[in-house]
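Removed from the display is one protein chain of the complex; every other protein chain stays in position.
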Amino acid sequence: MKAPLALIVLLLLLLWQGVHMLAGPDALAPPLQTIAYLGAQLPTPEFQAHILATGSAFALAVAIAIAGGLAIGLATGLSQTATEVVEPLLLAGNSIPKIALYPIVLLLFGIGMPAKVAFGAIHGVIPVAIFTMSACRNIAPVLLKSAAVMRLSRLDRIGSILLPAALPEIVTGLRMGFSLTLIGTVLGEMFGAQSGLGYLLMTAIGLQNTQVIMAVTLLLVVFAAGVSTALLAYERRLRSRT
Amino acid sequence: MSRARRIALYQALAVAIPVLLLEVACRVGLIQPLTMPTPSSMVVGLVEILASGRINAAILKTLANVAAAFVLASVAGVALGALLHRAAPVRRLLEPLFSTYYAIPIYAFYPLFIVVFGLGDAPQVLIGFMLALVAVIVSTLNGLDSVPRVLIKTARVCRMNAVQTATQVTLPYAAPHLFTGVKLAAAYSFIGVIGAEFIMSQSGLGYEIRFAFDNLDNQVMYPLILLILVVSVTVNFTLDHWDKALRARRGAAR
Partner (left out) sequence: MAAPHVSMRGVTRVFPTQKGALHALGPVDLDLRKGEFFAVVGPSGCGKSTLLEMIAGLAPPSAGTVEFEGRAIGSDVPDGVGVVFQENACFPWLNVADNITFGLRRLPVAKDEVARRLDYALGLMGLRDFAAAYPAQLSGGMRQRVCIARTLVTQPRLILLDEPFGALDQQTRLLMGDELLNLWRATGATVLLITHALDEAAMLADRVAVMSSRPGCILEIIETGWSADRDSRIVSDPAFGAVTGKLWGLLRDQSLNALGPAA
């Protein structure tokens, strides 16, 4: 498992270097230079302010997305009718290009923190809800029957049967929700913000500064891939028990 | 009233009630017209814009780019998925990439695409293609994984070669999974193309919305947003309907 991960990182770096050599430095800063630049930028207060701005907005957005998604998923997943009513609507919501809604978010919340939090949360809440709902529905009926036979209370049923049984699939939803919320938050910063990594990215795109573009992208990718891989490992461990 | 009808009714209510509330909130002044016009005026505005024909070119451009990204991603995704399924070591190598792929902000690569491919339609199509591709590959792999060994053995008993087995046994068996991938590809192509147009492009629906937003032109912006919602939801429901029909014939067992 370890070896392929290192190998794929190496291959991606080589691909990056290759595209840099083919497309030229105007299109793409080379990997080593980008890493060095990122290393030099990370300790500066300006860069840290951007990270903090994105980080705090993202933390809030992901908390809202997870809480909202779990609430919707659990509330509807426990009822067959509610699931049948809500699931197609959620799937349709998932297929909407959310960027088209961004102007509305900006008009409602104004430029700044609330808008990017809202836009991030909009991206994450639906996948969490969909996976939670499907996790509840996929629980083996025999487990619920056993809970009934053991005369567990409603709360106990949810706490000791439903959540543990549904957890692996819920974690899948959290992983999706996490990734999409991050993308949503950064996208939100690209238009409606004066600070943050998305703002930095958009300014760099305007100035064609590929070094900043690649440095910010690298930082985001490493963070997203790192957390996503950790969640995936946790998910695999949960699933291997069943 | 049949169960299916009751569910359809609830769904209609779940959409209609918030829209009605929004309409009322706009009319009584709870939401300022500068923030959002009434939903009914959005519909009227959309009909007018469509009838005037002044954004037909943008609509066509967006739909053509979405279609190109969708078709390319579906074909390439199924082909690559089928190849990867046969090449286990390569698949193991790429699997971590697939599982974190959707955590990568693909829009950040947009400037690179513009430098490499120019200012035409290619960068937008490429963004839609890249968003859609991995979903199709992963669905294809899942589908091929689900084919029971006994059907492969049956193909061998029928003395079929590898290509016949793929086209007549494994791919048909995996069809529901493939369709899930295709459904995602449609949504992701749309999301990718509109997003790319919105961020930095000089044409297409996404650009028109951005332009209207920058000019505070709510009379154009909201109807166009409505149009995008209607198109994406309609495509999604249509594909979902086909999907259900396909699965129903195979029984609920799978």
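Labels A and B are assigned to the chains in the order they are written; within every chain, residues are numbered from 1.
Criterion: contacts are C-beta pairs under 8 Å (C-beta built on N, C-alpha and C of every residue); 3 or more make two chains touch, one makes a residue touch a chain.
Quick caveat, the model's predicted, so the values are computed rather than measured.
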item: For the chain not depicted, the shown chains it touches; value: B
item: Options B:73, B:126 or B:169, residue touching the unrepresented chain; value: B:169
item: Option from B:32, B:56 or B:154 whose C-beta touches the chain left out; value: B:154
item: Where the missing chain touches subunit B, by residue; value: 148, 150-151, 153-154, 156-160, 164, 169, 172-173, 175, 249-254
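Basically, only the chains that are shown with their structure count from here on.
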item: Centre-to-centre distance between subunit B and subunit A (centres being mean Cα positions), rounded to whole Å; value: 18
item: Touching residues on subunit A, where the partner in the complex is subunit B; value: 4-5, 7-8, 11-12, 19, 23-24, 26-28, 81, 84-86, 88-89, 91-92, 94-104, 106-108, 176, 178-180, 182-183, 186-187, 190, 201, 205, 208, 210, 213, 216-217, 220-221, 224-225, 227-229, 232
item: Complex interface listing, subunit B residues touching subunit A; value: 6-7, 10-11, 14-15, 34-36, 92-97, 99-100, 102-105, 107-112, 115-116, 186-187, 190-191, 194-195, 198-200, 206, 209, 213, 221, 224-225, 228-229, 232-233, 235-237, 240
